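For this view, one protein chain was removed and the others were kept in their places.
For subunit A:
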Amino acid sequence: MSSAPLPKWASKPCIMGIDEAGRGPVLGPMVYGCLYCTLSYQKTLATLNFADSKTLKEEKREELFENIKADDSIGWEVDVIDPRELSAKMLKRSVTKINLNEISHNSAIGLVKRVLDMGVLLTEVYVDTVGDAEKYRVKLSEKFPGVKFVVAKKADSLYPVVSGASIVAKVTRDRALRNWVLDETAENMQRNFGSGYPGADPETKAWLDRHKHMVFGFPTIVRFSWGTCKPYFKDFVEVVWESDKMDEDCPNNGRSKHQQKLSDLGFTGYKRKSEDIESSGKGRCKFFQARKLQLVSKF
């Protein structure tokens, strides 16, 4: 990411902008990026034409990112949030569940802390609104008392530091998605994800349709907690979890659906037919028979 030795200008008062990329789509990571420089360098930043990253073409964004990296008077950092992390945090049980806004806030806070810990003299930070603007500002100010926070809507079009951060985040996200290594080793996995918005992009919708799985849902690049995934779940196999049976406030309690066989769901090619087999403890004394424990002649 950033180079190791702290530049001399970092001990002068600095400003930072934070923005995110990939908050909406159902695929891939969400990236938070920040960009910082001295207060005096702000004027120069304005001339670099970052504008709103969303309006720029991909090649232009890539070019601007390279310029940022090459500029010794600018520092930048990213926090890449894995889709599995998003799914896991947002799908936790009600009490421990962490919503997307909180995940976003924590990421921004992490970036501020990281830059401060490096020794950069941050005095002003500009961020885009996430949730209630004033509450967010207060939360940030309480965490970092020496820093002035400005939380504004459309901050990326108002403040060059934020537009710059937006570019850093967007390019990082695009590269992460392009270079994504699929965990799954199944055959016929394709990479034509589209934009990641199944509602608007037919390519994404087609990809989801082609990569859905009756038991496992989707590959881990997909954010299971996303609303755009929900329509697919009704076709999937219902799974009963023992821990849910014990959990009294689980709504699925008592719903005893008939157990299905994998072969009914189109799974084929299994050589072993061991699913019917069960241990009985036949021929053994009452103690072992009751517990259906059998001896092992060969492991």
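Throughout what follows, a residue touches a chain if its C-beta (ideal position, glycine included) is under 8 Å from a C-beta of that chain, and two chains touch if they have at least 3 such contacts; residues count from 1.
Operating definition for what follows: contacts and distances are computed from a predicted model.
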item: Undisplayed chain, where the name is taken from the UniProt record, one of "ubiquitinyl hydrolase 1", "AP-1 complex subunit gamma", "U3 small nucleolar RNA-associated protein 15 homolog" or "Ribonuclease H2 subunit B"; value: "Ribonuclease H2 subunit B"
item: Residue of A:197, A:232 or A:288 in touch with the missing chain, whole complex considered; value: A:288
item: Omitted-chain contact residue, chosen from A:72, A:183 or A:235; value: A:183
item: Hidden partner interface residues of subunit A, rising order; value: 183, 185, 259, 261, 270, 272, 274-279, 284-288, 291-299
